[in-house]
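What follows is a structure written as structure tokens; I'll ask about it next.
Note that one protein chain is taken out, while the other chains of the complex remain in position.
Right, chain A next:
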Amino acid sequence: MLNAEVKRELTEILGSSYCKDDPQSLVTHSYDGTPMLQSLPELVIYPENTKQVSQVMKVLNHYKIPLIGRGSGTNLCGGTVPVEGGVVMVMHRMNQILEVDIENLTATVQPGLNTKKFSQHVEALGLFYPPDPSSMSISTLGGNIAECSGGLRGLKYGTTKDYVIGLEAVLANGEVIRTGGKLMKDVAGYDVTKLLVGSEGTLAIITEATLKLIPPPQYKKTMLAMYSDLYDAARTVSKIIESRMIPATLEFLDNATLQVVDDYAQLGLPREMEAILIIEQDGDKGSVERDIARITEICHSEQAKQVSVAGSLEEAEKLLTARRSAFTALARLKPTTILEDATVPRSKIADMVLEINRIAKKYNVQICTFGHAGDGNLHPTATTDVRDTDEIHRVEAAFAEIFEATIRLGGTITGEHGVGVVKAPFLEWKVGPAGIEIMKGIKHAFDPNNILNPGKIFAKESRKRVVIQRG
């Protein structure tokens, strides 16, 4: 329970209807999209502006009470679960588009703004904001920035970090800082903007962001390549990149994922295929047509059973929408879906797919794989049931081995979902003890009292890395 004095001070700042500790508010802010993780906060607050955020932080810093920023709670790493209690701060009321600057091609927004709403807004103005996480119809830009989210277009257009050029943020002590600006170049000191992107709410609360916009592509085409062998599909991915083509989208779905996605979307996808690739290219008409023709050739030479090009933009959009539902659709198989975010160099994607399947077999668990193959970013997803503890243990062991394989192939434990709670024990595998120390130093400089999203990124104890010898 929160000290009554703290609650009184916060209520004074926010007003009683935006400061809630009834059971209903607490329960509905105890989770996010992460499976098997729930922990009740002590208070839920809804600030309206930067000033309130700053006042709140001063109070909490004084009493050393944890503060967890929250967008729409769709992250998959436990990022908004208040594992050490404290106050959840929901950013939804700060959801305005403050400006779209047509001369500089930038937009300035508040963090609680919905990603898709923003994206549609700038598209209507003839501009383009490429980052498009599959959760974009729900997620907030603040959440995207804090997680440095990627999306289906990451391959060609990069991820959130490539579009954030300025921030306003509130530090743990309540100070408000501004970083970057409407500038395409800026080397005045450390790049704090980029440091805050992907900081998972552990360094500061973002209260405003300036985003870079680009002119939209004039033309696009979407195709579907179907394979009776997983490995052929994965090799096609590396071959396309090797041939010096960067499609806008290059997504991979295995058979199990394909089936559940079609159960949901009812598109008549080729359910008998072992794997499919969804490929989109955009740009000017001539080069799009040329790339699509060359990619079709590559697909065929890598044994694709069939290649088809979407007849209309509408059909293409349906395909991409269906792809976005993949993760949730997998819950049709079994109630608990545990998804990982392994990312390897793109040339290693086929090896990674084989490793995942080998490991799934070894531990006798079902792992379905889909993901942003063109980025080398796969989402091996275990379908299981929380109530089956034995299987959950096997799933955990399988994932530890998948992380190990990822690192062995030169990859990382998370490509876009963040470390949060769930990957904290593995972070040291990727960055090493010295890497952890420097990150802890940064954290301490920003937040000496450790009130911002405590328990995230840094584990109490790192997992021991078991290197599996195979031979």
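Just so it is clear, a contact is a pair of C-beta atoms (placed from the backbone, for glycine too) under 8 Å apart; a residue touches a chain by one contact, two chains touch by 3 or more; residues count from 1.
Just so we're on the same page, contacts and distances are computed from a predicted model.
The subunit not displayed here is recorded in UniProt as "Glycolate oxidase iron-sulfur subunit", chosen from "ABC transporter permease", "Glycolate oxidase iron-sulfur subunit", "Heme exporter protein C" or "FCSD flavin-binding domain-containing protein". Of the options A:T11, A:T50, A:T336 or A:Q366, the residue whose C-beta touches the omitted chain is A:T336. Touch with the chain that is not drawn comes from one residue among A:T11, A:N104, A:S137 or A:T296, which is A:S137. The chain omitted from view is touched by exactly one of A:N3, A:T28, A:N49 or A:Q120, namely A:T28. Seen across the whole complex, the unshown chain contacts chain A at 22-25, 27-35, 40, 72-74, 90, 92-93, 116, 135, 137-138, 260-261, 263-264, 325-332, 335-337, 385-387.
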